[in-house]
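The complex appears here minus one protein chain, its other protein chains still in place.
Each chain carries a letter (A and B) given by its place in the written order, and its residues are counted from 1.
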Amino acid sequence: MSQVVRKTIPLVLTTFIGISLILTYFFDFGAAGVSYEKLLLNFAVTIGAASLGLGIVNLSRLHVIRLQRKAPGQWYYSLILLASMILMICVGLIYNIKSDAFSLMYDATVAPLGATMMSLFIVWIAPALYRSARIRNLGSALLIACLFIVVIGGSPLGPALLPFTTTISNWLNSIVNLASMRALKITTAIGLIVLSIRILTGKEKSYLRLGD
Amino acid sequence: MVSNKESYLKKHTTTIIIVVLYLFYVYPILFPFSPPIVIGEKAQSFYDLVESLPDEPTVLLTYDYGAVSYPYFQGFQEAFMKHIYRKDGNVILVAFGAAGPMMYKMMQKTFAPVWDQKTYGEDYVFLGFIPGGETGVASFMADIRQTIMIDFEGNPIDTLQIMENVNMATDFDLVVNCETSTTIGDGFVRQVASAYGVKLALVGPGGPTWEPYYPEQIQGNLYPLPGAPAEYEKLLGAPGNASSQIGLLFTGSLFYLVIIICGNVIPRIGKGSENGNTD
Partner (left out) sequence: MVTLIENIVSIVAIGFTVGCLTLPLGDNVYWKLCEHMFLGFAAGYTILIASQTLQANLFGKIGSGEILFFIPLILSIMLYSRFVKQASWLNRYPIALLVGVGTAISMRTIVDAMLLKQIRSTLINPFATGKAIVGNPATPINNIVVIIGVIAVTFYFVFWEMKWMKNPAIASVRSLGILVLMSGFGIYVANSLVMRVSRLGGRFFFMLAPENLLTTGFFALLGAISLYLSRKKEV
């Protein structure tokens, strides 16, 4: 009974929900079918909102443990992290997330920090390109050639320096890129369909931490 | 035998590259210049798509990006909304990304000169954040009122004039998704274009990956950023944030081309190099 409740029922639930939603899309079950579909979608969206807190709880737990153990070289950073989180929550609760005051808090903290961190990627890519973007064979030569032409044609470099690259860049984007991406879409779709069938038939259980 | 200077350069290659990168970024800000903006095919076709909409269109515009992408999406979204207002249309804003509400708050300040002339709830409305990614999109497109009861400002949906005849995807004349990821764009194609046959335009760095959908499944695919939004701003005669970054885009792109050339040439020139594999 315990195994049925812990393992079998969740698998059956996934299969039932998945197949029923596919059937409601392709067949007309009247108003009941439409209501059922909308209700399930709503439930999923609501649970999705609740799941946003999962990572935060895990993060908090980790840093509270570090703080309790006074992990050398780390505990003060954990204290700063938890203090920042509590400060943000307090401001949000006192002033409300829709208020201008909270917006200013966001503009001062999350916005510049997040924006700069995400833009650091382009800084790291510079030395990576220096080391790895080297012509070794025909494939890498084509890669670098296309990269050059599209960067020149797709940026203000093209119109200013080499106007003909804009036309070639458009052709590469619209034709060569289309060919490779279309094939990727087709093969990805086949892979996703196979994965979906595995999930709906209960063969794929890793998402429930059950193993095959 | 390698000299001290050469070994110093080899040891600090990364630092030197990064410092030069920062200088390439600083130059156009301290000495601004504006290279010409040439209208590309993608910007022109997006402009034509909006022009082809019926009068008084109702469009959905999404915030699926965060602060890092705000500079170029903000310019595009403001230009797009001005274009829609020229046709006496309405804009319904919604966020499928968690940072969306804050992007809307930022836009309230920068777009104030236009929105002060408009009425919230009649000419535009922000419905708030809908979590769940593709599931959220599917739920929203199937039934808006079942998905959200109140807008971001706390008004019940049913009290908003703009939402009177709008409850699902087919009530929109055009859906424009602005996002920084590459995955939810495919979700929009599946849940909007494929499921309901509604006109859809995608704006974001995933442009190359959405090319197979264009023009049969999606009618607009605006990339590369921020060049294409800058071209769109020029078409409208409304230069904004995207246009102001063109000088920096010039030097920034030039830097990466120079780096790739150096990466291929310098190791080959260097003594003891073998197939360009030294570092």
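In this text, contacts are C-beta pairs under 8 Å (C-beta built on N, C-alpha and C of every residue); 3 or more make two chains touch, one makes a residue touch a chain.
Predicted model only: the values in this text are computed from it and were never measured.
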Inset, instruction - Quick one: say which of B:79, B:125, B:138 or B:162 touches the chain that got left out. - result: B:138
Legend entry - Contact partner of the left-out chain, one of B:39, B:53 or B:98: B:98
Legend entry - Residues of chain A (touch criterion as defined above) contacting the omitted chain: 5-7, 9-11, 13-22, 25-26, 39-61, 77-78, 80-89, 92-93, 97, 104, 106-125, 138-140, 142-151, 154-155, 167, 170-190, 192-193, 196, 199-200, 207-209
Legend entry - Positions on chain B where the hidden chain makes contact: 14-15, 18-19, 22, 25-26, 29-30, 41, 68-72, 98, 101-102, 128-131, 134-135, 138, 147-150, 186-187, 189-191, 193-195, 205, 207-209, 211-217, 223-227, 244-245, 248-249, 252-253, 256
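The definition used in the following text is that only the chains that are shown with their structure count from here on.
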Inset, instruction - Indicate the whole-number Å distance between the mean C-alpha point of chain A and the mean C-alpha point of chain B. - result: 16
Legend entry - chain A-facing residues of chain B, complex: 13-14, 17-18, 21, 35-38, 40-41, 66-68, 70, 98-99, 101-102, 105-106, 130-133, 135-136, 138-139, 142-143, 146-147, 152-154, 208-209, 211-212, 224, 227, 246-247, 249-250, 253-257, 259-260, 262-264, 267, 275-277, 279
Legend entry - Touching residues (chain side chain A, partner chain B) in the complex: 37-39, 41-42, 44-45, 48-49, 51-52, 97-98, 100, 103, 106-107, 110-112, 114-119, 123, 125-127, 129-136, 144, 147-148, 151-152, 154-160, 163, 166, 170, 173-174, 177-178, 181-182, 184-185
